[in-house]
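One structure is given below, represented as C-alpha cells, and several questions about it will come after.
Note that one protein chain is taken out, while the other chains of the complex remain in position.
Right after this comes chain A.
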C-alpha cells in the first residue's frame, strides 16, 4: 500500500524508539480509560475544554508547558548520556540529530512560550483589575492552536519521523535535497499553527492592557509584570509575522518546488537564516521580559519594599524591545558579510547589556534596605541574579565579532544560551508558579520540598552548563553526537551528564511537591499568604470566576499595599451584576480541524487538506454570524460566593 508507506518512520535499529512508541500508546490509553472510568468527560468538556476563562486557559498553558518540559528534558538527558563518554553508541547519529532538534523546538516553542503565555494569561487580567482578556474566545483559540501545534509536533516521533535539521532548521540542510522525510514538514506546520495562536495572543493582550485597566491605573501605575507583558506582546506582534512567512516559504520550497532557500535557480540559503533570526532574536526577549516581570514582583514582595527605579525599569524594557530587532546578524557573524557590518551589529548587541545591567542593579537596590525573606520563589530570584549576570557577560563576550569567530557553533555558545534561558526564563517560571500557586489552587506548595528541588536545580544547572564553556574553548563543536577520547572532552562531559541528572531530580521533586501539597497542605492560607503588594492579591485564593466582586479603584503600582498600609479605598460602591463571556466549544473544534489540515498537509494528503480547509472556513463563517451576548452572574450569587471566602469587602 503506497498510500500508507508515507506514515512509517524511517528505519531505526533502535529498540528505545519502539519502547517509547509503546509507552506513548499505553499512557494515552490509560488517560482515556481513567477519564472514562471516573466519568469525568462531562466535567472536562464543560469546565476546561470549552472554557474562555483566562485563569483556566493560563493553567492549561502551564500544564502543557510542564508536560513539554518533561518531554524536552528527557531529550536533554538522552543527549547528555550519549555524550557522557567518548565514542558512545547509546544513540546513533541520526537519532541524536532528531533528539537535539526536538529538544530545541519543544523547549522554545512548546515549553518556554507556553509557560510565559500561561503566566500572562493568569496574572495580567488580575493585575489590571479586569474580568477577563479583551477577546476571551480568541484567547481559547490561541491556546488550542498552540496545543494542536504541540501535539502535531510530538506525533512526528511516531508517524513519519522527527525533524533532524536542528531547531534553527537551516536550509539547504532542511530542504528536500538533504532531509527527504517528512520531519521538516512537521516542523513547518507545527510551528505555523502554534505561531498563529501566539500572534493572536499578542493582539489580544495589547488590547486587554491598553483598554481594560481598572479605574485610576494609568500606564505608569501598572505593576511591573503587566508592563513586561505589554512590551512582550508588542514584540510578538512585530516579530511573529516574519516567522509565519519564513515557514510558509519553507513549506513552498519543500512541498511545491519553489526555490526561496535552495542553492540553485536563484534561491538563497542564507535568506532563511536571516528571516529566522529576525524573528528569533526578538523571540529571546519575548521569553526573557516576562521573566524579568515575574522577578520584579517577587523581589519586591519578599524584600518587603517597593521596586526600586520603576521608571528606569520600564524605560530599559522599551529600549531592549527596540534593540532586539537590530541585532539578528550576530547569530551568523561568520557568514562573511565583512568587518564593517559585523562591527555595527557587534555594537548594537553589546548595547543591550546597558538596559539589562540597569535592571540587575535595580533588583539589587530593591533588596537594599529591605527585609528579605528566603521563600522558595525568592531563592530562585536570588540565584537568578548572579547566574544571569554570568549568562549576560558571556553574551557580551559572544558579541565581540572577532572572538565570536571562535565561539560560534561551539559548546561555549550552548553554555551561554542555556545560562540565560534556564536561570532567566525557567527559574522565573518555576518561581512564578510557586508564587501564584495559592492564587490558582488555594493552597501553598511545601517549602521544604521546594527548597530541595531548588538546590538540585541550581547545582545541577551549574554542573551541566559551566563545563561547556571550557570544552567550547577547547574546540568542541555543538551538535556532535560523539567525539574521540583524544579530544579530551570526556571528563567534563561526564560532569555535564551528572548535572543533567541533578536537574532531572530537581524537576521530579517539583512534581512530587505538587502531589504532596495537594494531599497534605493546609487549605486555609487566606488571601495574602506572602504579604504581597500588587493588585492581583486584592482578591481571593483561589480566584473566583469573576476575579473581583467590585472593580477596584487604583492609585499606584502597589495598590494592594496602599490598601493594607495606607488605608487606600480599593473597592468603592456595592456589588452589582457582572457580565461574563460564555463558554464555547468552537475554539477547540476549530483548532482540531487545523490539526487535521496541518497533518494532511505534512503528508501531501490533498483530499484531507481540502476538506479541512472547508471546515476551517465554515467555522469562521459560523463565528461571524453567531450571536453570543454572554451572561450575567447575579448579585446574589456573587454575595454568596464572597461570603464563603469570609465576607465581601
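Assume a residue touches a chain if its C-beta (ideal position, glycine included) is under 8 Å from a C-beta of that chain, and two chains touch if they have at least 3 such contacts; residues count from 1.
Everything that follows uses one rule, which is that contacts and distances are computed from a predicted model.
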Protein that the absent chain corresponds to, by UniProt name, given "Urease accessory protein UreF", "Quinol oxidase subunit 2", "Lactate utilisation protein B (LutB)" or "ATP-binding cassette domain-containing protein": "Quinol oxidase subunit 2"
Hidden-chain contact residue, picked from the options A:177, A:485, A:569 or A:628: A:177
Listed residues A:6, A:478, A:564 or A:623, member touching the removed chain: A:478
Contact residue for the chain not shown (choose from A:212, A:365 or A:440): A:365
Touching residue (missing chain; options A:237, A:470 or A:514): A:470
Residue ranges of chain A at the interface with the undisplayed chain: 93-94, 97, 164-166, 170, 172-173, 177-179, 263-264, 266-270, 303-306, 308-312, 332, 334-343, 346-347, 350-351, 353-354, 357-358, 360-362, 364-365, 367-374, 379, 382-383, 385-386, 389-390, 393-394, 396-397, 399-406, 408-410, 458-459, 462, 466-467, 470, 473-475, 477-483, 488, 492
